[in-house]
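Take this structure, written in structure tokens, and hold onto it; I'll ask about it next.
Missing here is one protein chain; the remaining ones are kept as they sit in the complex.
So that you can tell them apart, the chains are marked A and B in the order they are listed, and the count of residues begins at 1 in each.
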Amino acid sequence: MIEELSNHLPILLIVSGLIGAFLTPLIGLIRKELCSFWASFITLIQFFISIILFYQAIQVGRISYWLGGWEPPWGIEYAIDILNSFILVVVSTICLSVAIYGRKSLLKEVPEKEVQLYTLYILLCTGMLGIIITGDVFNLYVFLEISSLAAYALVAVGDRNSLVASFNYMIMGTVSACFILLGIGYLYLMTGTLNMADLSRLLPPLYGRPAILIGLALLIVGLSIKTALFPLHTWLPDAYTHSPSAISALLSGTFTKVGIYVLIRLIYSIFGLEYFLRNVDIFVFISWVASAGIIFGAIMAIAQDDFKRMLAYSSISQIGYIALGISLANNFALAGSLLHIFGHSLMKTGLFMVAGALIYSKGIKRVSQLEGMGNVMPLTMAAFLIGALSMIGIPPTIGFASKYLILLGAVESGEWVFVVVILFSSLLTAVYFWKVFEKVFFGENKWKKGGKEIPLSMLLPTMALAILSLLGGFFAPVLIKVFELWMSGVIPGGV
Amino acid sequence: MESFQEVSNLETITSVTPALAVVTSLIAAIMILIFRRNPNIRETFSIGAGLVKFGIVCSMIPAIMQGKVVQLDILEFLPGLSIKFSVDAFGLFFGFTSSFLWIFTTLYSIGYMRSLEEHAQTRYFFSFAIAMSSAVGVAFSGNLFTLFIFYEILTVSTYPLVVHEESEEAMSAGRKYLAYLLTAGVFLLFSIATVYYYTGTTDFSFGGILAGKGVPEDLLKLLFITFMIGCTKAAFIPLHSWLPTAMIAPTPVSALLHAVAVVKAGVFTAVRIILYVYGVDLMTNTGLAIPFAYFVSFTIIVGSLFALSQDNLKLRLAYSTVSQLSYIVLGALLLTSSGMIGGIFHIASHAFGKITLFFCAGSIYVASGLKNVSELSGIGRKMPITMISFAIATLTMIGLPPGAGFISKWYLALGTIEANQLVLLFVLLISSILNAAYFLPIVYKAFFEEPNPSNMDGVKEASPFVYIPLLLTAIGSVIIFFYPDYFLQLAKLALGV
Partner (left out) sequence: MVLDIIDVILTKYNYIIYISLMTLGFYGMIGKSNLIKKLIGMSVFQYAIFLFYISIADVEGGIAPILVEGEVTYTNPLPHVLILTAIVVAVSTLAVGLSLVIRIYREFGSVDENKILMRLKDD
């Protein structure tokens, strides 16, 4: 029985979520409060499955699961290699911790809506895991839409402005999904297959064809919207600012990262680096756009007073780093990007959790109101401190490790402009976080002393993510070794 | 110059001792947080950690004196970047000086903070312990990367000390402090990444690691500049202005961190880079040494001139620090054995002298609330211990016997002659005269002018926690003059002569 199940882990990951989502209303009939525990339970299962899959992928290299026993390319394949099992672990970790965190936070910010919220929550998580695990591009589109629809609805339950934010998000998201669908159509038109492995085999002879280029361009534009890559980021600040904090935390940590993952998959696995080096030098374009995004996001973040909005702009900047690492296309930079996906998920989710904690306990949304909070909520603010230091890239945090790798990548490519961009933007990051530090730790204590910390169920995930991002720097060597197993297959020559 | 050799093939001993020295004060920091409600236990941990740390550092002396190197590889952090401790004579020199002086500063801090009933004392002692950890970490780093990590932690951990007062002025001083030092960190990081890219290592080695690695010569020069900007902690003019600004911190902080730990970390890094990353040969061949020596000479003179015009005692001391720090770098840049010995020796002699002076400034402030030189007439009669110590430390600063500064300046002067740089010798002389010009009037005022009753009424020595440490450090600087062998030996070992 156990053995039988363990052969079907990839599909169990998805099915458990789908069944979980549809059972949520039934559980809500018994008792509404149970829904949040149910969501935590489901995400916990998904977390464990992801860990096992990651472990197996390291052992075996590539697991191929045929849906319904149909052999690919005719059937849908779930293909798990080191890259996506790693992203699975990252995403499911965030899903789990936000589910635990959200119990109290969502109850306070969006009362009386647990049933609907958690149905969508599980659906969103499952959709993202589906995007990551699938080896079939059309299946990917379907999962993308499942999770996007859940995300639009979840954003819309925030404050008054969130409706408009969600509508704009939906319009942008649909444009992006349509571009992706169209791009897939072009690839299918040229190759006659939807399976990723099959595509990567059939594409090289067709490298020179314009239709392939159009398909690629559509896919990249579509994915750039999903990942909020500058200048296609316009939906992100509003959506993150006005949605409930737990949802901002989830989206910032996972959804944009999933988009980045698909981008990496597209560039490095489906098309292959060869195509970009020989045929289209799109990397130059991406890297300049990413650098502009890094600086733009950081400058905008400095200008914000709304705490969540500041974090949102900071996300745009950090996503720029990841994209820059991808487009530098060497071992250091790519490993740095992968590490930054992990690191940024931990840090940014943790920081949004802190933002949620402030709203939960004091109703504070603005940086200027934070004076003296360090005395009122010392542990939460310690988590903020760690997360922010990691964002700036102070060693030995994970943020330092990833930025350093991307920096080395830029040095290796001889791209001195990007070296300057990376270093300069670290300083800008320091500026906007230091604005908060000053208020929190040194400002005059406006709030009466002896205030309350947030409940343990919120504090624990926040602290856990902060500690992970602090110690993450020490896992970095291990993770890089794991990445190298995968990268040796996609970067010709290697290091 | 033929005599610098075989330093890199020193016998190495693997031991956890260097890491222990760093961790001791980290543990103390945690204990300080835990016992924040009980100041006496909290301070016991501070003092205890200081003693234990100093003990650990001392335990390495015998091995180092035999010309060995104590090493510890902790883990490979990122490709080619391991956390590596390696204690050689030079590192021990700095580590010994700062951990020794930490003990006195802790005692002094207790007296100072309690006399003034300062707020947020836990944060103060906590940050102090972390800062000391990282200062010793800088001293014991075996490669650029480890050094960088501790260098950055040092920046961040001293920030709460600078803004301790939490006034608007302190906050803006803190911003300036960070802006300078974090920017410097970025330059340092850039340089390290580039060095790693070309050489595949960041380990220190006396002969230098950059030579013969195919680095374009222009890049070598650019890199040297970025490295030196990275050493903004060494307060070269025009990148010095964070240091006077940081004087808003409580006096013990200025004393230990901004006269010993932080600024010396900057100087130490600069010397490490000059001698252990570039190496004597490369410095000579690229022709970087002498122009940069002139550059730091400029700092020496101009720093002294600035000091001359300050009325605030702490600011005067700060500018004096700016000037004195550059002696050390100048010594290394002379690239002759005497010059380098003089430079390294000056780390200790300046540390003992300047910390005493700052302690005295703090003592005066605690006892009388006075901050300006012009108000100090006759204070020597009211606070004899403080002002006698001040006078002794002044001798060290000027370079007169029996102050330790005499020995370092002697070697520096010899070095300029060996290097045939008579202009630099002249710089040393001028700056000694300037030193005398801004320190001696204070001593004169204190002892020979009539006290102004409005300022001096009821002024007497502050608590023994305040005046005993400063007396001891003043005596320390005299002892170094009479028994310089230990420090000289270390300095010579560091250079392999």
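Just a few scattered comments:
As a working rule, a residue touches a chain if its C-beta (ideal position, glycine included) is under 8 Å from a C-beta of that chain, and two chains touch if they have at least 3 such contacts.
Please read all numbers here as calculations on a predicted model, not as lab measurements.
Every shown chain touched by the omitted chain in the complete complex is listed here: A.
When the full complex is taken into account, the listed residue touching the unshown chain is A:175, out of A:34, A:115 or A:175.
The chain not shown here is touched by just one of A:45, A:142 or A:282, and that residue is A:142. In the full complex, chain A touches the omitted chain through residues 138, 141-142, 145, 149, 152-153, 156, 160-161, 163-164, 166-167, 170-171, 174-175, 177-178, 181-182, 185, 188-189, 194.
The rule is simple: only the chains that are shown with their structure count from here on.
Chain centres here are Cα means. That of chain A falls 44 Å from that of chain B. Of all the residues in chain A, the ones that touch chain B in their complex are 332, 389, 394-396, 401, 404-405, 407-408, 411-412, 419, 423-424, 426-427, 430, 434, 438, 441-444, 473-474, 476-477, 480, 495.
Within the complex formed with chain A, the residues of chain B that make contact are 75-79, 81, 148-149, 152-153, 156, 160, 163, 166, 171, 174-175, 178, 182-183, 186-187, 189-190, 193-194, 196-197.
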